[in-house]
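To start, I am sharing the structure in question, which I have written as structure tokens.
Yeah, one chain of the complex is gone here, protein chain that is, but the others are all in their spots.
What follows is chain A.
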């Protein structure tokens, strides 16, 4: 990802949420849920409690207490059983009470989709600053798939709360177990729960989080709006992310299946314009993971593969892919630490069942393995 961090403290109000949501949908790489509901919740919280201060990651004091907060569950359920704003505050309180700590900053655990907006709800309600950063720089489907895991930061103790008043604190031997326990509880809670975990100090957060991702999402959103008139929103976003447009075409087939809880599947695209005569195969498991052009793999996870509506530039989520959809697919480099051995062991192609090393569509820095092993 290109240099994204901004050193300016910024204040985010209701009017900024739409751009952040549209940008977060792009960073969600087809998953992460519809930011629309997150935006409505954050907007309601800001109208009640005022705007939210974004705090730059690099200014964070060593002894700050940083608490990420997120929604866990099925995006399809969330659009029906809408999450409650007070769940966010309760998830935070349950964990701080358990830890006996006073939280100073909230954070996003993922930059993609609905979880880029949920923390604004807690920040507005509790009057806390929100870090302009996140734990992935994109979206991934499982709780342990965050850079803090690479840095040995524990995903528990974690709080998990529903809208009825039930809550729990989980403590597990590692972050994969946290995912497993939390998933079971989430299903019992009606497949939508609010969680808070990966509490860390300011010093840890500066090392383990991805800087500047919320302001990057806002810039993507603004770029999409501006590019609508110029006619090439996907190209403009690819430039912004230091990525490249892979393909423009029409969806000719979507096959889906559910295996081990993931929405897996693949979409086939027939090329249009300069891509006429070529075919792109997009494989997904909640997020887009692999792009294959005419039999050759051109990009894989952990880099970002994003599908945008060719005309409007709006991000297309895997559950919204339909036959006939005209989309443009772009690839962009992820945070380089995902390409370290520890990063790939957590969220590389093999983790998702592909017998291949990562394939990268754009020039990139060589990751330094030591960087990921503090």
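In this section, contacts are C-beta pairs under 8 Å (C-beta built on N, C-alpha and C of every residue); 3 or more make two chains touch, one makes a residue touch a chain; residues count from 1.
In the analysis below, contacts and distances are computed from a predicted model.
**Q** According to UniProt, what is the chain that's been left out of this complex called? Choose from "Hydantoinase/oxoprolinase family protein", "Peptide ABC transporter permease", "L-lactate dehydrogenase complex protein LldE" or "FAD-dependent oxidoreductase".
**A** From the choices "Hydantoinase/oxoprolinase family protein", "Peptide ABC transporter permease", "L-lactate dehydrogenase complex protein LldE" or "FAD-dependent oxidoreductase", the unshown chain carries the UniProt name "Hydantoinase/oxoprolinase family protein".
**Q** If the hidden chain were put back, which of A:22, A:207, A:325 or A:339 would touch it?
**A** A:325
**Q** Among A:84, A:225, A:244 or A:278, single out the residue that touches the unshown chain.
**A** Once the missing chain is taken into account, the touching residue is A:84.
**Q** Spell out the interface residues on chain A facing the chain that's missing from view.
**A** 37, 40-41, 44-45, 73-77, 79-86, 141, 163-165, 183, 186-187, 190-191, 250-252, 256-258, 261-263, 270, 272, 286, 311, 319-320, 322-326
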